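Data first, discussion second: the structure below is written as structure tokens.
One chain of protein is taken out of this complex; the other chains stay put.
Right after this comes chain A.
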Amino acid sequence: MAAVAGGDSDGDSEELVLTPAQLIHSLEQAWLNEKFAPELLESKPEIIECVVEQLDHMEANLKRAKRGDLKVSVHHMEIERIRFVLSSYLRCRLVKIEKFFPHILEKEKSRAEGEPSILSPEEFAFAKEYMANTEAYLKNVALKHMPPNLQKVSLLKSVPKPNLDSFVFLRVLERQENILVEPETDEHREYAINLEEGSQHLIRYRTVAPLVASGAVQLI
């Protein structure tokens, strides 16, 4: 199969040329990270777009193939598997968006210009609609019937935040030096560790969040 070009939709970033195998590997990495991270991670529109293109390409190939050819079943199965991973990845994101919607929307609102968004434009629209729908419902059914001083409720305060202190398993992809680890108890002081390539660790998500975002570690 021909190499698939990936890259940002705005023209000024570099074009990454990924083979289909590398593309699927990127998808799987993004999927696992999203599954195990307690918060919503950066959106990966390039990967999604390319995977969808790849699936369409594979399905078109299948339609042209001879019926009863053994390869057809194998390719069909591959399409099913890739579609599963893609759906699972997007579903995982939707679940987190719905769970933490006030915090995610707040983060998006206070995002600096040029900083990458954690939401795709479609996810952003979905999140806004979800918030509007839920707020309107709570207002109409309960809040507007309550005494005047209780008619407003801060969703930011009432809806739980993602727990960034939860522990995650990870594998190190790029060697990292001097990662500062917070002490567990008051007696210890914070200390620095080095993360060797290929090693696996169990650590608080908060400590490694930037490393997950940069791709230096892979959550497992």
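Heads up, the rule we're going with is that a contact is a pair of C-beta atoms (placed from the backbone, for glycine too) under 8 Å apart; a residue touches a chain by one contact, two chains touch by 3 or more; residues count from 1.
FYI, contacts and distances are computed from a predicted model.
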Omitted chain, identified by the protein name its UniProt record gives, among "WD repeat domain 75", "Histone chaperone ASF1B", "DNA replication complex GINS protein PSF1" or "Nucleoporin NDC1": "DNA replication complex GINS protein PSF1"
Selected residue (touches chain absent from view) among A:Ser73, A:Asn163, A:Ser199 or A:Ser214: A:Ser73
Sole contact to the chain not displayed, among A:Ala125, A:Leu156 or A:Ile220: A:Ala125
Given A:Leu70, A:Ala112, A:Leu150 or A:Leu202, the one touching the chain that is not displayed: A:Leu150
Hidden partner chain, residues of chain A it touches: 48, 52-53, 55-56, 73, 76-77, 80-81, 83-84, 86-88, 90-91, 94, 98, 122-123, 125-126, 129-130, 133-134, 137-138, 140-143, 145-147, 149-150, 153, 158
